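In this view, the complex is presented without one of its protein chains, the others remaining in place.
Naming follows writing order (A, B and C), and every chain is counted from residue 1.
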Amino acid sequence: MSFIFDYYNYWIVVFLMMAGFYIVISANNLVKKIVGLNIFQTSVFMLYISMGKVTGGTAPIVVEGVTQYSNPLPHVLILTAIVVGVATTAVGLSLIVRIKQAYGTVEENEFENKDDAI
Amino acid sequence: MLEQHLAALPIILPLIAAPIALILGRTVLSWGFATLVSGLAFILSWQLLSAALSEGVISYAVGGWAPPWGIELRVDAANAFVLLAVTAISTLVLVYSKESIEKEVKVANHALFYTAHLLCLAGLSGILITGDAFNLFVFLEISSLATYTLVSLASDRRCLTAAFRYLVMGTIGATFILIGVGLLYMKTGTLNMMDLAVRIDAYDSSRTINTGLAFIMVGVSIKLALFPLHMWLPPAYTHAPSAVTAFLASTATKVAVYVMIRFIFTVFGIDHVFVDMGMGLILMVLAVVAIFKCSYMATVQSNVKTILAYSSVAQIGYMILGLSLVSVAGLMASMIHIFNHALMKGALFMAVGAVFYRVGSVDIKAFAGLGRKMPLTMAAFTIAGLSIIGVPLTAGFVSKWYLVTAALEQGNWIVAALVLIGSLFAIIYIGRVLEAAYFQKLPESRKSENIKEVSWLMLVPMWVIVIANIYFGIDTSLTTEAASSASEWLFQTNNMLENSALENNVSEANVQEVSS
Amino acid sequence: MAEFIDLVLLAMLALTALRIIFLKDLFAVVMLFGIYSFLSALIFVNLDAVDVAFTEASVGAGISTVLMLVTLAMTGRKEKQSTHSTLLPLFVVLVTGAALIYGTLDMPPFGHPDNPVHQHVAPRYIEESPKEVGLPNMVTSVLASYRGFDTLGETVVVFSALIGVLSLLGVRRKKKKDLESGLETHSVLHVVSKIIIPLVILFALYVQFHGDFGPGGGFQAGVIAAAAFILYALVLGLPKAFAVVGPKFLQWMASFGVLLYASVGLYSMYKGGHFLDYNKLAADPIAGQHYGIIIIELGVGITVFAVMLNIFYAFGSQAERSNVQ
């Protein structure tokens, strides 16, 4: 039983990552692909934050009388990664807007047919 | 003062220059500024290489915090060598791009183009120099975002879908690397690569570490376009502006190959990757398939840029092949090929860009009769093409020679033969273009067009690279010296790490004995 | 109790993700993504990552969702039936997932204080950073000082995003002046936003300068300040917002923020330290760290604000143009 409690967090996070990954590679609509990419990345962030948690610890801000803090390093890394994620999202979405203007559609199979191969 | 900060400057310089280039705004100003900065970065990386060759490793603690608490920059012969190639190509491409970009990119976007180029250069230098696994991810994203921008700047609408596909694949790759680094961090508690290497050995056969290794390998393979994860590369290289293709084809994937080398040799250790996980055989098979499949694909394309893009994927196969031989000679062949391939592809794509500048098309039919009309450009294409094929007295011959020798050294006749057969495909696809250029006549319909040689601003950088192709084919002292000391160094660190890990194990065992 | 909350939130996340896979209405997909982000922000709070939760709530659930909605306004809200086979993606995902599950089997148990993560590098941050850097918020210390180079990189990533969006969409002023823009007939919105916007900007400043002591810092402050201006632009229309801060000015601001950050590094080099070595900024190392962190956080805040607002401008003016046509 303790085995499950030790790991259920990670397992659900793995499930979420794979849900996001599945949306990215299976979706035909480009906006949905970007949503999937975001879900994929957000779930990876959860993996990092989960490993930084100490049971019984508090947020890593010094408070009188507290000795057990959670690990601040994963938090820093994920702060960076979140911002990287939104940067990619913004560029991806503006590409989608331009694709819509150029092809009139944002469905992958439809604009693929509009050009020759490659 | 400069010497003290030599390791950090090649990153900081373009990083600071990028926002300034945006503020300058005007086409000529931002072009001149970007070229100047890139040239300075080239001089710095030249000094860095000579310092690394004489002193060994240069470590620089950013913020004054000692590693593993702070971020460490770590320069050795291997990454200084790749950095030299990257900054050199970047400078030449920038000189070349002024006219090429004027033709292919809207005027309003010129300053943005040079800013993005500088950001990409900063990102690539950062990836090469940093000694911190997470910092590598950050720089990877800087260079990737700049690359998506650069690819999407072309006027053809197909560049948009190519850039989007690149963005999705690239982000998946980066996220895989993030997962891999996370798993390593979870097991070791550190992000510094040297520190990781020492601590990973203590957990050698842990499933978490192995999964982390697999995710990093897959992520990096997407970035370096290893077969079968190369699908983003041909459209991106075909539809990007010519100057961008010349820059990316000769730098971005090479940097990713270096990242793979670095993770294998200085973080995980050869024994772990090749002996325990059996990655050598996987890589070798993928490399051979890449060489044949993509060389074949190159022979049946009609767009010359696509031909060269597929050829790039095949050439990456050669680099990975050298790596997978797991010997000093094989690694050295890979390092030499990274450098030489940058020279060949840079020259080829520049020549193709010059053709596009004058003719407005890069279809193989558009090359008909250009041997007369644009003699200097086509001569450059010919020499660089011979270099791809591996004709003696060119740089390509040197890399193939070392690769074949490395394979024969291990008695691996099959690989040696495959390398030589692979070169036959190169003869076909380069030959098709040359045949059109020299033996077909200019079609009547285009006689009236005023097709002539491009200006010196495009020819000079092109010919500098072409001459470098010949120079490094005759005088191999620089490349072989740098590459051999790089690969020896990589093997040394690997051995050193394994020894220190052994000592660690011994000392830990001692501690346990004492405590028990 | 914390574990129970965690379990419930994770289950809700899983449901949200599953729903997103099968929904064809993209508007609902994007709203569900916003919910997903908020739920994960809650999980971050529950796992003690308050700074991360703050950022995820403002960036993931805020800016990303807004940008996706604007995009949907231009591209249409229905996903068409896919002709792709779903078998290959499913296979790839299953293999990847299996590899990850295999990897979890040797993972250190969740939340255990003896895990390697809590033993090696982090103890120094927890024990020494209040003395070495002098800030109670360890996340800010690590972010701005120990790993200040990462944060510089991250600021540059944001800057690169601006370059990408500008080159793709561009921000051009509209020519037709008579076009109805904003929500001019919504008098309630006008009144309320006039009250709210100054408060939001005040809050952004609080987050900017209080980041040393509590959750917050340049990123969150920049995003919140940008949100205030985005509200303004939504209610009063883009032209009025351009009159307050124009796109060209924002480009300069974004560049200035990056340069401000980097110049701290250059100044510390000039003072004889390594790049971004704040100890050298003042005679007393702790004071130097303080100055350094305040300035670089300001640089981050300025860049993030300028970039986020400018990206919104780019999307907004694009949407208005497509409405005109």
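Methods note: contacts are C-beta pairs under 8 Å (C-beta built on N, C-alpha and C of every residue); 3 or more make two chains touch, one makes a residue touch a chain.
The rule is simple: contacts and distances are computed from a predicted model.
According to UniProt, the chain absent from the figure is "Monovalent cation/H(+) antiporter subunit G", selected among "NADH dehydrogenase subunit M", "Monovalent cation/H(+) antiporter subunit G", "Peptide/nickel transport system permease protein" or "Carbohydrate ABC transporter ATP-binding protein (CUT1 family)". The chain not shown here is in contact, across the full complex, with C. In the complete complex, the residue from C:I196, C:L266 or C:A282 that touches the missing chain is C:I196. If you put the missing chain back, the residues of chain C touching it would be 183, 186, 188-189, 192, 195-196, 199.
To be clear about the criterion, only the chains that are shown with their structure count from here on.
Counting C-beta pairs in contact, the pair that comes out ahead of the other among B-C and A-C is A-C. Centroid to centroid, with C-alpha atoms defining each point, chain A and chain B lie 28 Å apart. In whole angstrom, the spacing between the mean C-alpha positions of chain B and chain C is 31. Chain C has its Cα centroid 13 Å from the Cα centroid of chain A.
Looking at chain C, residues 100, 104, 107-108, 115, 117-118, 121-122, 125, 147, 150, 153-154, 157, 160-161, 164, 168 sit in touch with two or more other chains.
Of all residues in chain A, those that touch two or more other chains are 17, 21, 25, 30, 51, 73-74, 77, 80, 84, 87-88, 91, 95-96, 98.
Chain C contributes residues 99-100, 102-108, 115-122, 124-125, 145-150, 152-154, 156-157, 159-161, 163-164, 166-168, 170, 251-252, 254-256, 258-259, 262, 265-266, 269, 273-280 to its touches with chain B in the complex.
Residue ranges on chain A touching chain B, taken from their complex, read 17, 21, 24-25, 30, 33, 37, 40-41, 44, 47-48, 51, 73-74, 77, 80-81, 84, 87-88, 91-92, 95-96, 98-99, 102-103, 111-112, 115, 118. Chain B meets chain C in the complex at residues 1, 5, 8, 12, 15-16, 18-20, 22-23, 60-65, 68-71, 108-109, 112-113, 115-116, 119, 122, 126, 132, 134-135, 138-139, 141-142, 145-146, 148-149, 152-153, 179, 183, 185-191, 199, 206-212, 214-215.
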